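Just one protein chain is left out here, and the rest sit where they should.
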Amino acid sequence: MRFLINSKRFNVFADIIFKPVLVLSIVLLIVGLIFAFFLSPDDYQQGSTVRIMYVHVPSAWLSLMTYLIMTVYSIIALAFRMPFGFIVNTAVAPIGAIFTLVCIISGSLWGKPMWGTWWVWDARLTSVAVLFIIYLIIIFINISFENVRVREKIAAIFILVGSINLPIIKFSVDWWNTLHQPATISKLSKPSIDPSMMTPLIIMTIAFIFIGITIAILRIKTEIITRENI
Amino acid sequence: MIFLHKLLNFYYREYKLNLSGFQDILTNITFFFISIFIFIFSIGPEKETYSFLGVGILWTLLLLSSTLSLRKFYQDDFENGNLTLLHLNGFSFELIAILKTFSHFIFVQIPFLLSIPLASILLNVGNEKLYRLTISFLLGALILSSLGSISSSMNLLNKRNYLLGSVIVMIFSIPIIIFSVGIININENFNSLVGILSGILLITFAVNPWASGACLKIAIQNN
Amino acid sequence: MIFLHKLLNFYYREYKLNLSGFQDILTNITFFFISIFIFIFSIGPEKETYSFLGVGILWTLLLLSSTLSLRKFYQDDFENGNLTLLHLNGFSFELIAILKTFSHFIFVQIPFLLSIPLASILLNVGNEKLYRLTISFLLGALILSSLGSISSSMNLLNKRNYLLGSVIVMIFSIPIIIFSVGIININENFNSLVGILSGILLITFAVNPWASGACLKIAIQNN
Amino acid sequence: MLLAQNLTLCRLERIIFENISISLSSGKIIILKGKNGSGKTTFLKTILNLLEPTSGTIYWKGKLLSRNLYDYYNNLTYIADKTSSIKQLSVYENIKIWKKIFSSHMNYEKIEEILSILNLKVFLGARVSTLSLGEIKKLELLRLMIENKKIWILDEPFTNLDMETINLIGQTFEDHCKNEGCVIFSSHQDPLIPVSDEVNL
Partner (left out) sequence: MLLAQNLTLCRLERIIFENISISLSSGKIIILKGKNGSGKTTFLKTILNLLEPTSGTIYWKGKLLSRNLYDYYNNLTYIADKTSSIKQLSVYENIKIWKKIFSSHMNYEKIEEILSILNLKVFLGARVSTLSLGEIKKLELLRLMIENKKIWILDEPFTNLDMETINLIGQTFEDHCKNEGCVIFSSHQDPLIPVSDEVNL
């Protein structure tokens, strides 16, 4: 598992797995889309808009997961002085931002038919919007500071402080009585969720994960190279 | 042709000074959205209020953002001698004032204007209002830029008290804001608002090169 | 004793830099009130709304106005070499950070705090709320000054994107604003608010000298 | 071409300089000498029409300067005592801005050549604020070449420069004079380069 914390090992490992991962992500995405659009039923309540879920939920999960990864790497990098953590953070932030953006956009598209409005200021939506802005700030920090050594530390500390937002997002629906998703949540949490909806959701989630990994590998490798040249 | 060329070159310079790339525009826009967030967090999330408050919040932010950037208007170029340099290269003070005003509009106000559609979704400002809001903002932002030019060139004469300029801008913009917000919310008389705003705009446009130019000239003499 | 003397001298300098007279304090306060007026005008004259919205508006203005002054925090002293001068005269970077933070509090925030009673009359904030508002502002303003110190010392390392510092401060102040406004309006749990705010204050106080000091040091090295 | 007659300037009731006349024509290098505070910078600003003289007149090509300002400005380069390059941008970006603002036709090969003579080529991508003071001054003097005008008006061009660069610049002045140009500059030291005329303030 050394490849997770060491850039040389990572490079070796990444070269091995890159092609399979790329292929897998394409295949899974196609399969998932086919399932989502053709092989899953309309919801009896929501009609065909329920299909937005197959984009919305995976991207939401991944936006959180990406941030979690960044938090872990920040701790590793700061506490154990492992610069690879900074590299991962720099590389992965835009990916997380894009997932968050996809989550917000798909959520809004879903919200218009469901709630009759694009946006409301309930706890979950607001905290996700804050997450998006935090991602943006991390990216700005990475772009606009000149001194690499300084900026990666600033970014890592910022990530750590910003991670307070994660539990807020995750549990906002439980803690506060919010508009977000009363219907589907109870539906999904039923032990007997309709497998015809569960399967595409899972496939899409795995596809999203693999897409994320593909981009991450590319970005981490370029980041390693640019740092070697400084 | 040569004149046009000169203008383009001026704006190339302004672009380099104001934005080191797309990320700066994004930071600007982010700043606006966070400000909106702050309002929402501090005022509370009741959505019905916003369809009414939204217009006011957006106006206040427009005002604050143009005040925020007033210091950069002429100050930097004045202090490092670039204003003199431009003048010696055939840009009269009046022309500099006009160009700088538009540059403020383009590089400070436009990013804000661009984010209005999205902001009005967030603030639940309805579609009909959005149209009127945009038009009046376009005019209002130009007015604010002209006022900003006048007051920040005045600030060059007055080395200590940099806030004075901002205060002048704000005092002058109070009537404009009252008019605009009122009429946009009331849903009537929109054409008369456009008329009034255009009138004010024309006046400030006429006064600006003359007033700012004079201030710039005196400032350079006394430096 | 010598140390105290040194502190007093530092603040003499800050005083000279920030306010060369009473007139500047006045300008500062005017600025604040004009913002409030603009708010009132832009939202409309419904009095009942304000007694509830007032707290939020005041908090937002406090935040925005302290963001407004962030650029002046270290920038000028850094650029003309006075930061180095102070350091070479026995002010460690950490000490400079602490002193500057308080100086921001004294010369930028205090004028606002002084004007709160009047502002709360304008905004129809009740008397009982006023007391709680003032206490929480005192703490909140100190927190904002510390955050401002951190982010504007960070901005010295970042030559281009000057808004980034403000954006960072604003993001961090969101939770503070939510807590404060919420609890002040709800009328309960005021002691717990004071507790939370004091906790945050202590944390930022502990982090500030360390973080700002490191940034100042690196900034001077790279200059 | 440029003729200043009996210029006097008072500031806050204080006479800064009195009855100074100069005549600048092509091929001439004039040095303006004087102690600190004797009014060199003020004088240069006066003949640039940035300040109004209390008395005296300035002519450009036989006409009153203020009547012929546009043509005059088209023909001169002014290098002030403070440098005007923008500190937060890179050397290259500054040069590009200058090229645009001054509508210069000089191509980049030529500029790079000059930069390498001035030992500045390695700094093309560096932010100006990381250069040494002398390097910033040299960059500023590059404007003489980029603008490529006839009259050079320089305020203390040699501060912060080492002897090698000063000689190089003296050389440049002479070349410029051979090409029908003319130079007026101020200095509080002995002229370190050959000049044709000396005005004492």
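First chain written, first letter: the chains are A, B, C and D, and each begins at residue 1.
FYI, a residue touches a chain if its C-beta (ideal position, glycine included) is under 8 Å from a C-beta of that chain, and two chains touch if they have at least 3 such contacts.
Predicted model only: the values in this text are computed from it and were never measured.
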**Prompt:** Which listed residue, D:G56, D:G134 or D:P191, touches the chain dropped from view?
**Reply:** D:G134
**Request:** May I ask you to list the residues on chain D that touch the chain which is not drawn?
**Result:** 34-37, 40-41, 81-82, 119, 131-135, 137-138, 156, 159-165, 188-189
**Message:** Give me the chain C residues in contact with the hidden chain, please.
**Reply:** 2, 5-6, 9-10, 12-13, 16-17, 20, 80-82, 84-90, 220-221
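Convention: only the chains that are shown with their structure count from here on.
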**Fill in**
Whole-angstrom distance, CA centroid of chain C to CA centroid of chain D, is 45
**Request:** Return the distance between the CA-based centres of chain B and chain D, expressed in whole Å.
**Result:** 36
**Request:** Would you mind listing the residues of chain A that make contact with two or more other chains?
**Result:** 130, 133, 137, 140, 143-144, 146
**Asked** Touching two or more other chains, which residues of chain B qualify?
**Response** 23, 27, 30, 34, 37, 41
